[in-house]
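All remarks here apply to the structure that follows.
In this view, the complex is presented without one of its protein chains, the others remaining in place.
Each chain gets a letter, A and B, in the order it is written, and its residues are counted from 1.
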Amino acid sequence: MTEPLLRVDRLTKRFGGVVPADAITLTIAPGEVHAVIGPNGAGKTTLIGLLSGEIPPQQGRIHFDGVDITQLPVYRRSRLGLARSFQITSLLAGFTALDNVALAVQAHRGHSFRFWRDARREQRLRDPALAALDRVGLADRAGVRVERLSHGEHRQLEIAMALATQPRLLLLDEPMAGMGPDESAQMVRMLQKLKGDITIMLVEHDMEAVFALADRLTVLVYGRIIASGDPVAVREDAGVRQAYLGEKDSGQGARHG
Amino acid sequence: MSASLEQRSLGAASGTRWTAGTAVTVAVVAALALVPLYTTLTGNAFLLTLFTRVVILAIGAVSLNLIMGYGGMVSFGHAAYLGIGGYAVGILAKEGFGSGYVQWPVAVAASALYALVVGALSLRTRGVYFIMITLAFAQMIYYVAIGLDRYGGDDGLTIYQRSTFGGILDLNNKTVFYYVCFAILLAGIYLVARIVNSRFGLVIQGSRANERRMRAIGFPTFRYKLVCFVIAGALCGLAGALLANHTNFISPAMMHWTRSGDLIVMVVLGGLGTLFGPLIGAVVFLLLEEGLSRLTEYPDLILGPILLCVAIYAHGGIEGLLRGGRRD
Partner (left out) sequence: MAAPDRSWRLMLYFIEQCLNGVQLGMLLFLLAAGLTLVFGIMDLVNLAHGSLYMLGAYFAATFAVLTGSFVAAVALALIASLIAGMVLEVVAIRRLYERSHLDQVLGTFGLLLFFNEAVRLIWGPAGMTLALPPAMLTAVQIIPGVFYPAYRLVIILAALAVAALLYFVVMRTRLGMLIRAGASNREMVGALGINVKLLYTLVFGLGAALAGFAGVMQAPILTVQIGMGENILILAFVVIIIGGIGSIRGAFVAAIFVGLVETVGRAFLPDMLHRILSTNAAATLGPALSSMSIYMVMAAILVFRPEGLFPAASR
């Protein structure tokens, strides 16, 4: 039995009267794709915030590859190999796609207290950046300014930036948000190619994508995990159907816009 | 694959384009370089004095542009470093240390130190807080200067001898002094140019664009911003040392908060986050100030509304207007 890459123990966050994370406990094994689903407001983005380090928990622990990262700030977790993409696109405006990804590479290639040489000419940064862009299918848009990219390309760029940091665990927050069916399918194919190389925690509404990718599935409702395990088993679970899937029973699973 | 792919992707992005903006910049720099020639020929000493002041304050504006234009850190206390640098020179001069080799490094070091302290406390905040806190710290040092009776207090202190450099440079020669300042200005701009495109500079610019993102990819942004803040403070301290030499006088007024406001105006007028913008802004602002005060007894009645209009309507300052486009 291999040691889980991510172990979350009773992680809790309270916000005024709301409890977006209620004693959340789960593990993610290395190499797996673990999907987290749940209705809007269930606390999925809060969970990512807690795991990435933006939100400090009131209780609970997070262990990443055996290391207790609960108190570590965001950038330290990134250095340890925990990368995230944002649900609402959060890129560096005014820079090209390549610049964005190159900075992600730069963050993990030594320190940046270098004041003289032109960083845009550093092949050690540009080459891996271009490779990351290629991996998500954006290589031919490398020199385009972020403002001129389409929404779908933004979502791809989000992933490229996360990949460029050579993560061991990728936290993807609704990577397919706002994408049309073709773009989503493309994204799913791309993520399938990553499977096995990188461990992924995928928060998504798109059920087709979830069932195409997930090795395990966790359902989050009102900050609490109500089911976790094999995707098919979870889908059949009566409690889950009632709480979540059952509300929008349209047969093959609903997809949110 | 990588090199050619990148070249194809980047397309025609590189290479200097001769735009109106570039032409104006070259013209302004050339004109500034020729000022002493002109004033020697026409005997107009006042013009040399005026433009020396322009050049010195332009150095201050260049340093502020580094943190404000490229780094997004709006500091309303930058004049403090003009004061610290100036007072370093003045105090050392009064205590018998007239050598520039001692005064100027002390001016730079003292400014860097104050920037380190202020930055460490202020950079944990952002936005309006940051503006107000930097203002407060500048006000603090202003009051300290007023309280320094030994060094003139509110009335200020005359410096009888400009910084000496062991016979290599005679700063009492106004033309020599002008070119020293001009050289430092150009060196400062070059330094900023190298910094902003370096690894460090990209981190700073990235933090301005989206700090949350930068942290998410693994940058401890605070320490980079702090170092940038210190560099800017140090450069402005040097400008302060030059200013003290220029006026042969130091007083708390050098770091009055309206001086900080003036520096901000210069940077914004010229175009935030451009290399020569602060220089153009300094020229425009100071000439405007000078011109208006000759025109009327109440120059701020015109200057004030001009600043208001720039704030409301101008996108990207003068450089932006010349580029005909929006600020990034």
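Criterion: a residue touches a chain if its C-beta (ideal position, glycine included) is under 8 Å from a C-beta of that chain, and two chains touch if they have at least 3 such contacts.
Remember, predicted model here, so these are calculated numbers, not experimental data.
S.K.: Among the chains you can see, which ones touch the chain that has been omitted?
M.R.: Looking at the entire complex, the absent chain's contacts are B.
S.K.: Out of B:A30, B:I168 or B:I312, which residue would touch the omitted chain in the full complex?
M.R.: B:I312
S.K.: Considering the entire assembly, which residues of subunit B contact the chain that has been omitted?
M.R.: The list for subunit B reads 68, 74, 76, 121-122, 124-125, 127-129, 131-133, 135-137, 139-140, 143-150, 257-258, 261, 264-265, 268, 272, 298-301, 303-308, 310-312.
The criterion applied here is as follows: only the chains that are shown with their structure count from here on.
S.K.: If you average the CA atoms of subunit A and of subunit B, how far apart do the two points sit, in angstrom?
M.R.: Measuring from centre to centre gives 43 Å for this pair.
S.K.: Help me check something: in the complex, which residues belonging to subunit B touch subunit A?
M.R.: Interface residues on the subunit B side: 1-3, 5-6, 9-11, 13, 194-195, 197-203, 205-206, 209-210, 212-221, 224, 227, 328.
S.K.: Within the complex, which stretch of subunit A touches subunit B?
M.R.: Listed in rising order, the residues of subunit A that touch subunit B are 52, 54, 73-75, 78-79, 83-84, 86, 90-96, 98-99, 103-104, 106-108, 112-120, 122-123, 126-127, 130-131, 139-144, 161-162, 164-165.
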